[in-house]
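Notes follow the structure.
Omission of a single protein chain aside, the complex is shown with its protein chains in their original locations.
Going in written order, the chains are labelled A and B, and every chain counts its residues from 1.
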Amino acid sequence: MGRRRNLPIVALAMAVIAVQLLTAAAGKPQYLTQLTMAGYYSLVIVGLTLLMGYTGQISLGHAGFFAIGGYTSGLLTTYNLHPLIGQIPVSILQACGLLVSGKDLYGADLLVVRPWAACVVALLVTIGIAYLVGKPVLKLKGHYLAMATLGFGTIVYKVVLGSSLVGAADGISDIPAFPLFAGLVVTGKSALRAQNYYVAWGLVLGAMALLTNLIRSRVGRALRAIHGAEDAANAMGVDTGRYKLQMFVLSAALAALGGVFLTHYNGGIGPSEASVMKSVRYVAIVAVGGMANLWGALFMGVLLNFLSLRGSFGSYDDAVFGLILLAIMLFAPDGLLRAEFARRLPGLRRGQKAAP
Amino acid sequence: MSLALLFQYLVAGITYGTIYAIVAIGFNIIYNATGIINFAQGEFVMLGGMIGVTLRALLPMPVAIAGAVIATMLVGALIEMLFIRWLRRPSVLRLIIITIGLSIAIRELALLLWGEGVRALPYFTGTAVTSLSVGDVHISPQVLWVLGISAVMVAALNFFFARTLLGRQMRACACNREAAQLCGISAKNMVTLSFVLSAGIGALAGCVISPITYVQYDSGSSLALKGFTVAILGGLGNSMAAVAAGLLLGTLESFSIWVMPAAYKDVIAISILLLILFVRPSGLFGNAEAARLKDY
Partner (left out) sequence: MSLLVVKDLCKRFGGLQAVDNVSFAVASGSIKALIGPNGAGKTTLFNLIFGALLPDSGQVWFDGKQTDGWKPHQVAAAGMARTFQHIRLFPKMSALDNIAVGRHVHSRAGFLASMLGLPWTRREQRAVREKALEIMRFLGVEELADGEATSLAYGQQRIVELGRALACEPKLLLLDEPAAGLNMRETSEMAKLIARIRDTGVTVLLVEHDMTLVMNISDEVLVLSYGEKIADDKPLAIQKHPEVIKVYLGEDDA
């Protein structure tokens, strides 16, 4: 049984490898860049699928969490602490090995937070904010929830757009690479393209493994119950408030993880990552994927983000996602890749027959 | 801070607040008829302004404005008939996403038609520098136009809902759809009418405010968020309270420049929205029990 469960993950892993080999064979390694970026966006999308499709809680603010992750890590790894050397907090950080020194473009001394530490802080900050925001917001339903999350997303956007600390309209640039371990580095250098592709998709695989486990579990069942009939779920003993909040925080953390990695990969981040249109785009992808269909959302996410990043939609990028959203909700509210279809795939079907 | 400056801020706040109130009333009209929050509400205001400016190039101003209002009403009717009317028992989530999709579609269409440029109708009376002075205080005549036309709109709407047969039919549908239908009222047509009305008042507001605030393809979304804040502040569905709430928000926002950089002006409004949603979703003037009864 355990092996059958993992079949889709193994299949995805093989597809990831196959795609890399194909691009290499076809002499088009540049595609890997967009696929890497699409992978990081997929982290937002699969988390949002669980929150929206399974738990039934809409969020129009997930670009905000992506941006909080990216901006926090970007700011910490670029903010120069060198002038503050000698001050006690800086000395403590230095002693703990959390800082790293270097030279900026003009050869001036630079002392910034180590990417690992920045990444951890970015995740913790996002988790904290998601918790504080989610606690009151998730008590709301329907339009109120939609507007409140939209409001949150807009606040994040306006703040990053208005703060000169994070570069206002220009955003943060010259963000250093993120050395992981064993020589793996998150960076946009074209020499390390394949490596970075695998890093991104390794993360996606990990997230998919965790999330597919989750939807098949007691928690997944409770989440779907909340979606279907919240009061009845509550009466069956499900602490609905807590489950919604945990799911919200989990999806925010995934979004932030995508934000951190993509920011280091791109070497920069700008306010457009926090825009409401980005949040709407994530919602659109979840909807096309089939709402409660993790694999559908992943597939559509990669497809649409890849096309969008390659510039296939030209200047109609936002329009395309708006129209997709509209068309899907009008004509196929259960999504193009329906859950019924997905259930027929081997290994996805829940073992519903009694054990012999 | 001189008294005159204080007053200047107050006037600016009231002007913006009036527009927020009109947008909120637009939300309320559709909400009362359908239970839908129309996320494309701000786009009606933008369309009104844009079409008005375009027609102004060919026609005298009053005709251009009337044309803009009528055209936007048509858009409202089309939206309802093409995208809402035929849905069978749509979920709230679906309706939210559809109106969001519509707002994006309208915005992108506007970008296509009019580009990114910032436009405005000329001042109705005088120019940008014309002002009526009372002592140290200077008021642009356009402010008076905004206040006057908005007041007329609110009065006309009140008259419509209280006195005319059509208005009463709409109210009957809002109270009890089934019962109204039994009395021979077409609930579907009332819904279309609600979209037409709210598009119309949005468009008119968009025309009168455009000399002061300018209009751009994407100016709808921030207006929608403010308008929604005001609608919630006053209690969803309650239009008279929305006027008070609009003036309140406009003034608060205007004075917020004292304590915060102007870039964060929107943040104030949204923070108020979140705060109200968290502590008193029925609005400042609403009845908490009654608000919870509504089925979202």
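The definition used in the following text is that a residue touches a chain if its C-beta (ideal position, glycine included) is under 8 Å from a C-beta of that chain, and two chains touch if they have at least 3 such contacts.
The structure displayed is predicted, hence computed values, not measured ones.
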Contacting the left-out chain in the complete assembly, out of A:225, A:252 or A:285: A:225
Residue in contact with the excluded chain [from A:58, A:238 or A:330]: A:238
Selected residue (touches chain absent from view) among A:163, A:213 or A:272: A:213
Where the missing chain touches subunit A, by residue: 1-2, 5, 210-211, 213-214, 216-222, 224-225, 227-229, 231-240, 246, 250, 292, 339, 350, 352-355
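Operating definition for what follows: only the chains that are shown with their structure count from here on.
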Distance from the mean Cα position of subunit B to that of subunit A, given in whole angstrom: 35
Residues of subunit B that touch subunit A when the two form their complex: 37, 39, 83, 87, 90-94, 96-98, 100-105, 107-109, 221, 225, 228, 232, 261, 263-264, 266-267, 270-271, 273-274, 277-278, 281, 296
Contact set on subunit A toward subunit B in their complex: 56, 58, 60, 136-137, 139-144, 146-148, 150-152, 154-155, 158-159, 161-162, 276-277, 280, 283, 287, 316, 318-319, 321-323, 325-326, 329-330, 333
